[in-house]
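The complex appears here without one of its protein chains, the remainder shown in place.
Just so it is clear, A and B label the chains in written order, and each chain counts residues from 1 on its own.
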Amino acid sequence: MANLDSLMSLTGAVAAFSYSDAGELKEHRLGDGPLNEDVLDLLAHVCVANTAIATMQARGWQKLTDMDGFYPIEGFTLVGFDWSAVTANGMGVVLANDSADYEAAYKALND
Amino acid sequence: MSLVSELASTPGVLAAGEYSFRGDRFSYEGMMDNEQARLASIMCRATTMATHMQTDMMDQFAESCGCAPSRGWIVKGRDYSVCVIANFFCFVDNHNASINDVVKKMRTSIGDTEQALV
Partner (left out) sequence: MLKKLLVLDGVMAVAKFRDDGSFVEGYGMMPDEQLVGLAKFAHDYKRMVQGNADQLSMFAQVRGWTPPGGWIVRGPGMSVLSVSNVVAVVNNQETSINEVMQELRDAANY
């Protein structure tokens, strides 16, 4: 399982966090930038909510189109104005958009 | 070459498309039929609406935190992922496409466009 320090070592990482199934913030690390604990808590809730919606969509898509491969959802990323929050498996990392390496983040989150 | 054509011809991309924020129009290219593109447009529009609301709320709690307005989102499934920036969507095969390249292409072309949701 990924740890917060390894997530913070990703290029452009400004925060890393872990959260419960309900989206409550558990642990976090903050780098330089305007983010804070409250934003990370909201972010975790946002990602849990959207993962749930995406799971519903993947299920519906699978049933209507007979196309497998989306379910189960393995991660949700919010591409914000300056930052991207990549989340999977109860952990997340916030990356600067300009240098965001989504694949490396997913790999780290699934390690 | 339009962005949709460019994305659709990228290795590992299954299909790409554009939908109107009003929800009444869509266009697409790639390995998808008209009905699938319609479903995809409805789903992408719904999630985009949600992320806009969520980032606006985060911005209210922490002004200028860099979250809002939302530029887009990515959802990663077991074999396929969906990348959405503004009102463009792209379905990619996780094993044969680079999400980084796709998102970079999308952000470079449309990342800063006005995203007024009607």
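In this section, contacts are C-beta pairs under 8 Å (C-beta built on N, C-alpha and C of every residue); 3 or more make two chains touch, one makes a residue touch a chain.
Being a predicted model, the structure only gives us computed values, none of them experimental.
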Inset, instruction - Consider the whole complex, including the chain that is not shown, and state which of B:L39, B:A62 or B:I110 touches that chain. - result: B:L39
Inset, instruction - Spell out the interface residues on chain B facing the chain that's missing from view. - result: 39, 42-43, 45-47, 49-50, 52-53, 56-57, 60
Inset, instruction - For chain A, enumerate the residues touching the unshown chain of the complex. - result: 53, 56-57, 59-61, 63-64
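Just so it is clear, only the chains that are shown with their structure count from here on.
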Inset, instruction - Could you tell me the distance, in whole angstrom, between the mean C-alpha positions of chain A and chain B? - result: 17
Legend entry - Partner chain B, residues of chain A touching it in the complex: 33-36, 38-39, 42-43, 46, 49-51, 53-54, 57-58, 61, 64-65, 67-83, 86, 88, 97, 100-103, 106
Inset, instruction - Quick one: which bits of chain B touch chain A in the complex? Just the residue numbers, please. - result: 36, 39, 43, 46-47, 50-51, 54-55, 57-58, 61-62, 64-80, 82, 85, 98-100, 103, 107, 111
